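Excluded from the complex is one protein chain; the other protein chains are retained at their positions.
On to chain A.
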Amino acid sequence: MNAVRFLLIALVLAFGSTHVATAGDMDTVDQATQTRYHSLIAELRCVVCQNRSIAESDAPLAADLRDVVRRRIQAGQTNAEIKHYLVVRYGDWILYDPPIQTSTVLLWGGPFMLLAIGLLIVVMTMRRRPISAAPATSSTDTGADTDKLARILAEDRAREQERGR
């Protein structure tokens, strides 16, 4: 009798608590739906805590939104339908991956625009300084060196002449 009771308590301690903790979650459905649920809530932004997904957030509203997603998945809605439901209410803001449309053209196209401007500047600078620029600099360098050498030699010669006198 005592052994049975002990076994029951042990079983409850071992499995009971974890079961209760996830009972509200998706542990009764197949693996594919669970994966879908987890990837979907990771794509949705928490509206009160910002810069966290509703999967990561502990905010009560994030928990409610997870519930909404779970219930809608269980009701057989597609990801697109669930996202549409939330976008109507909370705006594109709730999507971590905003769609390409007139208001987000700058967001998606901006980096490419900056890249194009950068390339344009590079091309223009290259054109202004033709390839002959490299030898030209080196020749002026040697020119300056020769001048300097000639000046030093001339000074030396002048000093020697003074000493000779």
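Miscellaneous remarks
Criterion: a residue touches a chain if its C-beta (ideal position, glycine included) is under 8 Å from a C-beta of that chain, and two chains touch if they have at least 3 such contacts; residues count from 1.
Assume contacts and distances are computed from a predicted model.
According to UniProt, the chain absent from the figure is "Thiol:disulfide interchange protein", selected among "Alpha-E domain-containing protein", "ABC transporter ATP-binding protein", "NADH-quinone oxidoreductase subunit M" or "Thiol:disulfide interchange protein".
Within the full complex, the residue among A:42, A:61 or A:100 touching the omitted chain is A:61. In the full complex, chain A touches the hidden chain at residues 47-48, 50, 60-61, 64-65, 68, 87-93.
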